[in-house]
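One protein chain omitted, others in place.
Labels run A, B and C following the written order; every chain starts at residue 1.
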Amino acid sequence: MANLTLLQAVNDGLKIAMREDPSVLVFGEDVGPKGGVFLATEGLTAEFGEERCFDTPLSEDGIIGAAIGMAMNGLRPVAEIQFQDFIFPAFDQIVSEAAKLRYRSGGQYTAPMVIRTPYGGGIRGGLYHSQSGEAYFCHTPGLKVVIPSTPHDAKGLLIASIQDPDPVLFLEPKALYRSVKGEVPEGSYSVELSTMRTAREGDDVTVFCYGAMVPVCEQAAESAAASGISVEVIDLRTLYPLDEEGVLAAARKTGRVVNVHEAPRFCGYGAELSAIIAEHAIEHMEAPIMRVTGFDTPFPNTLEHNYLPDHRRVLDAIERVHAF
Amino acid sequence: MANLTLLQAVNDGLKIAMREDPSVLVFGEDVGPKGGVFLATEGLTAEFGEERCFDTPLSEDGIIGAAIGMAMNGLRPVAEIQFQDFIFPAFDQIVSEAAKLRYRSGGQYTAPMVIRTPYGGGIRGGLYHSQSGEAYFCHTPGLKVVIPSTPHDAKGLLIASIQDPDPVLFLEPKALYRSVKGEVPEGSYSVELSTMRTAREGDDVTVFCYGAMVPVCEQAAESAAASGISVEVIDLRTLYPLDEEGVLAAARKTGRVVNVHEAPRFCGYGAELSAIIAEHAIEHMEAPIMRVTGFDTPFPNTLEHNYLPDHRRVLDAIERVHAF
Amino acid sequence: MSAYEEFKVLSADGSAGDHDPGLSDEGLLHCYRTMLMVRAFDDTAMKLQRSGRIGFSIPNHGIEATQVGAASALKPSDWIFPSYRDFGMPIYHGVEVVEMMHNMFGNAMDSAKGRQMPVHFSFEDPIRFVSISSPIGTHIPQGVGAAHAMKLKGEDSVALISFGDGGTSSLGFHSGLNFAGVWKSPAVFLCQNNGYAISMPTEKQTASDGFAVKGEAYGVPGVVVDGNDLLAVREVTREAVERARAGEGPTLIEALTFRMGGHSTSDDPTRYVPEALVAEWEKKDPVPRFEAYLASRGLWKEGDREVLYEECMAEVKEAADVAQATEAPSLETIFSDVYEEVPDHIRAQGEAAFDLLRRKGDAAAGDGEFPL
Partner (left out) sequence: MSAYEEFKVLSADGSAGDHDPGLSDEGLLHCYRTMLMVRAFDDTAMKLQRSGRIGFSIPNHGIEATQVGAASALKPSDWIFPSYRDFGMPIYHGVEVVEMMHNMFGNAMDSAKGRQMPVHFSFEDPIRFVSISSPIGTHIPQGVGAAHAMKLKGEDSVALISFGDGGTSSLGFHSGLNFAGVWKSPAVFLCQNNGYAISMPTEKQTASDGFAVKGEAYGVPGVVVDGNDLLAVREVTREAVERARAGEGPTLIEALTFRMGGHSTSDDPTRYVPEALVAEWEKKDPVPRFEAYLASRGLWKEGDREVLYEECMAEVKEAADVAQATEAPSLETIFSDVYEEVPDHIRAQGEAAFDLLRRKGDAAAGDGEFPL
């Protein structure tokens, strides 16, 4: 066991995966000698050589397109997109190609690959270094979407994603890169995809969240406990395919639900959680299903702390559904 | 009044807008002499000249990027994307640029423009000529998303979209291009954005839908009426920004809701409808909020009639929420 | 005037000077037969579409030599990243026409399980002919990625990446060629300049002086070849393949040819293609040109074409009948192959679909007409 930041856990997971499987490659903009702008790939070129960890030209379309071709031809590419905000030039490759290759070829060609990218707010990045685009990808059959919130899960989920036979979008909450630390087992292990984690047990209200919102929700739960409200916090970890039965069980347990994410509300991921519950467990609901999310605006800079859901806003929703 | 197909109504709307305002331009792949692959732009080059209706190279990124620049500099571009499935190379321009320009420049620069594109199934187009991507764009603050289902609305909404000061994605249900006909006023008129239309009144169940699903839902409502269930069919027309109060009022009226669309279910537009209702009107709900949607798979070809929601599936959901 | 001279081998009378095609008589006749088979397949597909038996096809008439010449330079261990107009490549390499017909009918035997539109073939065997995608250009960086993998794995293979003049405006062209240049990938880019991208003539597509020059933007050498000269296409492709195998990097080939039909069965080219242009290219038909060459080598005589074409037609028609008689894909195929394993939510949707089928009967097939 080592006590690592989430960023170190990602780095460790990459190294382990590369040591275990020589077909694993890492590439993207500035991931080589510089080690990536967040240093997530630090030391990889030194250990594995330029053939296995290398820089690419400034084209996300090229990065993902090439990754698909490599994956088709037996390699296990782990492509980095420098910020999730810059994934959109590759949207066509991800949505039209990686996600649909197996289906359209009747299983003849597949694209087992991982796209790693830092996402979310918290670093004063403004409109273009703060976005949370998970809903776009969760609306795309053929992709898997994974978001860790602890160092332990970051490493275990990353290794599982690299071993997965399907394309995985691995979104790393950049706000947590250096702000959370935790025990991380040495060596290889994996956290099964499509399983969620109960971050905190509780009986009165269920909060669904992921990524950098997990500590925020934990803090809100802590405050709620002080006023006698027992809150269960569920860290979804894999957003797609989702463990829907798990979500329904957790929702039914309390009958009061708050869904939290950083992305804008409208057509955001929280809508899907609400809809699943409203379709399959509405009779267990004792309060409106609430959402605490980023506003339906672009992401501002100076006022990002007002844009991002914080424990005050989450707590307010918890109190409302509890009082309903 | 003329009796026009939806396609003719679009063509008429374009002509009227171009006659009224010399700054309106139409361009895209094959929209010039060929008149577009669906003939939506037929006759425009002949009437307005190559300067106002012209072909572009095969680059959606270029089409939308250039449209933004033209819009910034005082023109009113109406850009065609040949199929909505091919909009993804322009995703970055739409999501990062058109949608965010006004915000990030504090209102100094704006992009009043329309992106017209045929969407949805019904023509045996398989994975790449059938998709319904509305949810991607409805999760993007700064855009407006409009979908007509009648010739009257197609023309009136298109004219309103062209006059709108913000970027509008105008999705045309290609399955209805030639299959619906209706009375269309001559000359200019507009249908206000962000207003919905009651396609059929009813008291027992509310069905929310748009585009090519409107006639499907009307047919299902007709069948339901035969067995004594009175169904209200709401054609949303503008998906974003949505008339949320209108949605809530219609949902409360019956207490039983079915949301219908062609796109995959997970994180689809129906999820947002369910979530709005579950947040603000759950206490009026007398049944689960159901969704009838495309499956969470890519769009198949031979079996598209099994993939697309049809009146059987909608009726089944209506019966279920009614019997609950 | 282009700085790139158009490479030709065959003169109008069929002589090829002392050019060595590097093919046996049998090999030459295989090329010839493949061209006729493409023509038979093409003609049949058009008729099948006109008579409503299939929904869509893509004309191939006029461009057969480019496809067959290029395909003939590949080994079975190479990979093809094709365009939708590349019927000749799988046929050359031995894919059975009935396999292709299964795709045209989207039936249960289709390798794509009826999920794709007609002409969106996918084959693994006897050569990798990678599943065709409709979005233009996306396969270009993918081919470069596959080629890079060949290099990293030490394979002696190359990737042939084929696209049209319109395809050069796509994002994939830009990123694919750039990456291949930097990586010195064993990739061969085949730009089939057939004059049009749907209704757009090349001068509306780009202001560059042809397409081969575009390679210079990426450090990728370009070459222009007469695309209706099978031996010339074969030759430049062989050279490019050799360079690639030798680790010398990619080549961009521009093959000058012409799409004699419409863009697809849904297109009316008379709206935008000048008649004179068609007449001009009719004279350059690659089939009689290759026949003259075969004749000069004593491998062909008047009347052979009709006989062989009839043979091909018989095979294609038989294949069409077999494909049409084959059942549609099962409902289950909607739900499989999204992931390696079917996730719960998709399984549940499939079960609900079967349940509905049992309770309310089958959905009615629509009769949508494809416009493009």
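Going forward, a residue touches a chain if its C-beta (ideal position, glycine included) is under 8 Å from a C-beta of that chain, and two chains touch if they have at least 3 such contacts.
These numbers were taken from a predicted model, which means no experiment stands behind them.
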### Task
Kindly name the visible chains that come into contact with the excluded chain.
A, B, C
#### Entry: Touching the absent chain when the full complex is considered, from C:Asp156, C:Asp209 or C:Glu332
C:Asp209
### Task
Kindly state which of the options B:Gly28, B:Gly125 or B:Gly142 is in contact with the chain not pictured.
B:Gly142
#### Entry: Touch criterion as defined above, residue of B:Asp92, B:Asp153 or B:Glu232 at the omitted chain
B:Asp92
### Task
State which residues belonging to subunit A touch the missing partner chain.
29-30, 32-35, 37-38, 55, 57-59, 61-62, 82-83, 85-86, 88-89, 121-129, 174-175, 265-266, 295-298, 300-308, 310, 312-313, 315-316
### Residues belonging to subunit B that touch the chain removed from view
25, 51, 56-57, 59, 61-62, 64-75, 77, 89, 92-93, 96-97, 100-110, 141-142, 144, 165-166, 194, 241-245
### Where the unshown chain meets subunit C, residue by residue
169, 171, 173-175, 178, 181-182, 184, 203-209, 213-214, 216-220
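Heads up, the rule we're going with is that only the chains that are shown with their structure count from here on.
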### Summary
Greatest Cα-centre separation from subunit A belongs to chain C
### Query
By C-alpha centroid distance to the whole-protein centroid, which chain wins?
B
### Euclidean distance of C-alpha centroids - subunit B vs subunit C, Å
35
### Task
Give, as an integer number of Å, the spacing between the C-alpha centres of subunit C and subunit A.
40
### Query
Approximately how many whole Å separate the CA-defined centres of subunit A and subunit B?
30
### Query
What are the residue numbers in subunit A that touch two or more other chains?
89, 92, 96, 100, 103-104, 141-142, 242
### Summary
Two or more other chains are touched by the subunit C residues 115-116, 120, 133, 135, 171, 338, 345-346
